[in-house]
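One structure below.
One protein chain is absent from this view; the other protein chains keep their places.
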Amino acid sequence: MTIGSDLEVVDMDVVLDLRGLDALIRVLAQDGRVVVGPVLRDDAITLAELGSADDLPGGWGVETGPGHYRVRRREDEAVFGHSAGPQSWKRFLHPPRRALLSSDGTGFHAAPESPVSYAFFGVRPCDLAAITKLRQVVGGPAPFVVAAQCTEPGEVCFCSSMGCGPGAGSGYDIALTERVDGDGHRFLATSGTEEGAAVLTRVPSRPAARHDVELADRDVAAAAGRMGRSMPEVDLRDLLAANRDSAHWEAVAERCLTCGNCTMVCPTCFCVSVEDRTDLDGNAERAQRWASCFEIDFSYLHGGAVRTSGASRYRQWMTHKLGTWHDQFGTSGCVGCGRCIAWCPAGIDITEEAAALARTGGGRP
Amino acid sequence: MPTIAVWKFTSCDGCQLTLLDCEDELLPLADQVHIAHFLEVTGASEPGPYDISIVEGSVTTPEEAERIRWIREQSAMLVVVGACATSGGVQALRNFADVDEFRSIVYASPEHISALDTSTPISAHVAVDHELRGCPIDRGQLLEVITALLAGRAPDLPDTSVCTDCKRRGLTCVMVSRGTPCLGPVTHAGCGALCPAVDRGCYGCFGPMTRPNAPALVPLLKRTGMSDDELELVFRTFNANAEWT
Amino acid sequence: MTSWVPTPCRVVERTVETHDCVTLTLRPVTGSLPAFRPGQFAMLYAHGVGEIPISVSGIPADGTLVHTVRAVGAVSRALHDAAPGTVIGVRGPFGTAWRLDGVEDLLVVAGGIGLAPLRPVLGHPSRRTVLVAGARTPEDLLYAGDLLALSDVDVVLTVDRGGHDWHGRVGFVTEPLASIPLDPERTTALLCGPEPMMRFCARTLLGRGVPAGNIQVSLERSMQCGIGLCGHCQLGPLLVCRDGPVTGYPEAEPLLLAKEL
């Protein structure tokens, strides 16, 4: 499989209807991929294997806010008319638990690699950026990516101020832009790789007219102006480096539950802890599981944890996300998907906290 | 073979039963260890010392306070299991009430009932090596402690919120998506987020994690419709005696 | 994922150093490991118990690895107890090494087990080396006999608590640092020990005119992978397993001063 990156841009836009969309899912599955996309489940739009376009959450939208998420009926039957949900593609690229190796005491054996090859269906631009950032750290085989450009940002979204949306940047094989209007329910499809182009030739479509492309561009451009939030326009890396000793961390700590929800829902948070397991026959297994810098033992050194206060743990998370990620990986760790805002039970808002730091200036020297 | 002893204090037997609920592992385990005392399973009882003692239940009588000291002396490793043993359990509700009155509610001749005024965790009496939380404990965690001790490694018992497990499981947060009050953000992990998995908010049966920020959770619980009375009750149930704040 | 899989190595020699420290010599069961440089570390895996970062405390030319381990918890205890013949898993080399290019006078300051990663830099015939090593008690001093035998090194030992038969210094390592003769401009100082110790020592040296850029420290954070994947070893902008453990003091100081970083 080719890597879903900006290898070669093949300009061959087409328009699919729902039937075409369904065919696209089936073609991807026929080629042996597990197609994962949004579904309505447990009062939320989560990610699960798709069998057909019927599995998509047609007609469902969401209402989000700090510490708040509700699904709601839409007026149209749009399938991608919802912003980021409780799950991200991280679950598939970097599963919550993964076996690493086994040991019998004299030999060590790598755990088998997962044979699954994924097609991610309906990846929002923020998440597309997140996939790139995450894979930069954890590696692994590239998924086939069908992006869905964002025409409907939510209340907690701020991808445009992170430079990660609402248009799909690089990294997709196919990008879709959905539109429901008097002319029907349709998807403008653009291929980003040769493989994407080849797949598109196998589904029923009509060539895209200039009008289709213009409408899509307009919808996406309009979305940029409808983000519920934005990051302050300062150099975040400098801001956080300068605010290591800010009194503001204590103020956040009063509200922060140190529950770790923000890190778990974040599509780029990659930290893991290693667990050792032994059975009664003397065999041992090592596995990794999602960890969170909010866990008290996360920073454990012999004798005790380094970061015990809530303030230091919140500072670690936010500083890493927006600041030191640049030092470590040359880019921001945040894509502006807004999940940490919506799924923080306390509704702590990373953009608000950044703004508060920016207001107080550089903090104490 | 290492010797294991299982002891019961004031409790419901549920945590001991968890050991018998390890249906697949029970007999293989019995091949690897020597069960020296486990009254629920066998009348055979051998004198100490024991390599591992597993203690269920809280201390509620003078006799129990004595007995736990003896067990500690006899045991190289003391593992206390369950909310009763780690925080005093549901019976610690007496710690907030007048025990004489409790006695008279239940017994016609309360003067015969010799019980302490408090129900206290084992750690209030002797040093403990490992604590397994939960009412009841989790089967997987129990096996983890036993296999870890047999292998000489530190048991993996994460001291973190239920939320982390909830998220690893891929559950949708009931508090955020439905407004259901949930103690997950302050409750010690270990159950695997059982309650959110059945659309219920966590009710804290694993007790508080280290440094829980309950004061920050309280307004959220209120916002989701809990009354002050309910708030008081929810922290005062299975781990009433634990440090929630 | 192969980067997670250790190379099986056999303990070929086990030397008891102190009541809780041993030095293990390891040889790959088959093949060889890439060469380690002083200051780098390996992830050592004790079967069924776990894996921890341990520095190289000696780099023989025969393809073996030398590590000194202090038993403080389950994994270090298991490694400490590993008898000759035991198979241990090794991954590495990881992290940065002490920067020794162009070094004129070398000042090595170690606290406790911190001496282990510094031992490989001692005894280089072409440079003047001063070693200041501290420990809690005389019994805790690592390699004491070997150190005094090193001909090219001036050795200053100090302990927190002496005994009847201890005739050496008593006190913190900072004390001799304040007085030993040194030429600040020519001196390169390598520090390894508890964070407060490294801070105080660096302060003392800065006070004596040693340029901050000439001071290197070895940092310590929780590490579960050694390869920049687990995130536990973050210290501000650093991933200590990758950007450390050896770090220049100008870079490290603000990080060491921040509370709970």
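So that you can tell them apart, the chains are marked A, B and C in the order they are listed, and the count of residues begins at 1 in each.
By our rule, contacts are C-beta pairs under 8 Å (C-beta built on N, C-alpha and C of every residue); 3 or more make two chains touch, one makes a residue touch a chain.
Convention: contacts and distances are computed from a predicted model.
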Q) Missing chain's UniProt protein name, "Coenzyme F420-reducing hydrogenase, alpha subunit", "3-oxoadipate CoA-transferase beta subunit", "NADH-quinone oxidoreductase subunit N" or "Molybdopterin synthase catalytic subunit"? A) "Coenzyme F420-reducing hydrogenase, alpha subunit"
Q. Thinking of the complex as a whole, which visible chains are touched by the chain that is not shown?
A. B
Q | Touch with the omitted chain, as defined above, among B:Ala124, B:Ala154, B:Ala197 or B:Val218 | A | B:Ala197
Q) Which residue among B:Glu40, B:Glu73 or B:Glu243 touches the omitted chain? A) B:Glu40
Q: Spell out, residue by residue, where the missing chain touches chain B.
A: 8, 10-18, 20-21, 23-24, 26-27, 30, 35, 39-45, 60-61, 64, 89-91, 93-94, 97, 99, 101-103, 105-109, 112-115, 135-136, 191, 194-195, 197-200, 203, 205, 229-230, 233, 237-238
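As a working rule, only the chains that are shown with their structure count from here on.
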Q) Which word fits the touch map of the chains here: line, ring, star, complete or other? A) complete
Q | Higher-contact pair (C-beta pairs counted), A-C versus B-C | A | A-C
Q: Determine the chain that sits nearest the middle of the structure, using the mean of its CA atoms as its centre.
A: A
Q.
Between chain B and chain C, what distance separates the C-alpha centroids? Give it in angstrom.
A. 42
Q.
Quick check: what residues of chain B touch more than one other chain, meaning two or more?
A. 151, 153
Q) Of all the residues in chain A, which ones touch at least 2 other chains? A) 273, 276, 278, 284, 308
Q: Please give the residue numbers of chain A that touch chain B in the complex, ascending.
A: 41-44, 46, 67-71, 86-87, 91, 96-97, 253-261, 264-265, 273, 275-280, 284, 289-290, 292, 294-297, 308, 310, 342-343, 345-346
Q | Touching residues on chain A, where the partner in the complex is chain C | A | 100-101, 103, 105-111, 113, 137-138, 241, 244-245, 270-274, 276, 278, 282, 284, 286, 288, 291, 293, 298-302, 306-309, 311-312, 316, 319-320, 323-324, 327-328
Q. In the complex of these two chains, what residues of chain B are touching chain C?
A. 151-154
